[in-house]
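Worksheet for the structure shown next.
Note that one protein chain is taken out, while the other chains of the complex remain in position.
Moving on to chain A:
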Amino acid sequence: MFDFNIALQSLIGLTVFLTLLFFFLLGYTYWTRRKQQYWKRYEQKFRDYFFSILLDYAEQSGPPLSADDIIKKITKRTKDYTFFINLLNELDDILDGTERKRLNDLIKHPTFASFYRDKLFQSSTDSKIYACIYFQKSTHLDNRVLAKLITVSKSNNLKLAFAATKALQSAEDWSIRKSALLRFFKRTDISELMVAELLHVFDSGLAEERGQVGEALKDVLLKKIDPNVKNIIVRYMGYQQFYECGEFLYQYLKRIHYNPEKFPLIRGLITALGELYHTEADAVIKSYWKKKKSIPIRLASIKTLSTFGGEENISFLLQHLLNAEFPIRKAIIYELVTEEENRIVLLTKFIQETLRSLTDIDIRSRSHEQFDLYLDKILDITSGIKIALNHRLNKSHA
């Protein structure tokens, strides 16, 4: 039997419960926001205070302060150490020379080293990540820390594994750095941004390490990893001008098995070879153009062939001007008009010859549609030239 009183009481009870829950959640949200704002303000004040102290210490310009004196000013709160190390790291990225060296020495201070060593061995993920961030900047990794970092770098938690892999890049042993890099690249859950960031950490930018970095990247490219990861590595090699790897990338492009999955890698290789000015690659690039009709690959080829220059490459681009799709046509025109002066001469000659050939065409042998299409293309090219010339003019006025 339906009891109205019980139903009413249940309804009132539920309403009261929901109201209480609502106010609890409201209060909780307000409290967490206040807490967040509080820590944000606190961090700002903390940074403002230590900014001058650290710079005085780095420049040795203020009252003489030792590293111990500075560290004594920090309370032993975890957040304070984290804020301090973050500030040090950021300053370290901006400053160079003796100032940077002094800041680095401060980062490696035994107080921080032992504090973060303890953090690394705690069970909390956040503590481990803080420790990894610290050890990324600290070059003195003892065997115990190294072993723990290697274990952490194999974690299923991507964020943690990434932080540990970056920290391992400060190891003195080159093989540890390389294997950590390869281990991370073999994962299937990583993003392209992570690959790029890790490459920047792996490559210290030091001239004496450049050869080793190049060789290590070549080795990684030969391993079984995702072609998209390989694409980022190849682009990095081009972008950072690893000229000594040009021949390797060229041979790699020659031997690559062509399949749609590898399109981005092929495009990356063509772009990198252009950036490395490896002109020997022009024939292979042209064969890719003829073999397959992938627009992104052809766009990369245009840029690279244009960078290589030379009459043969420019003529190749001109040959494809009339029959190519719109984006290809646009890219060719842009490269011909906005780069060297003599290319405009070649382009003008090409247009004149094409127009001359029009007068020779036996109109009756072609259908009206075909003829209109031909004319449209020529008109399209001339409009493109006009736009590209405006770009060039704007550029020269800048």
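Note that contacts are C-beta pairs under 8 Å (C-beta built on N, C-alpha and C of every residue); 3 or more make two chains touch, one makes a residue touch a chain; residues count from 1.
Everything below uses one rule, namely that contacts and distances are computed from a predicted model.
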UniProt protein name of the chain not shown, from "cytochrome-c oxidase", "Stage 0 sporulation protein A homolog", "RNA polymerase, sigma subunit, ECF family" or "Response regulatory domain-containing protein": "Response regulatory domain-containing protein"
Residue of A:Glu90, A:Asp105, A:Asp219 or A:Glu340 in touch with the missing chain, whole complex considered: A:Glu90
Which residue of A:Tyr38, A:Trp174 or A:Tyr243 touches the chain not shown here: A:Tyr38
For chain A, the residues touching the chain missing from this view: 38, 41-42, 45, 47-49, 51-52, 55, 59, 73, 75, 87, 90-100, 239, 241, 397-398
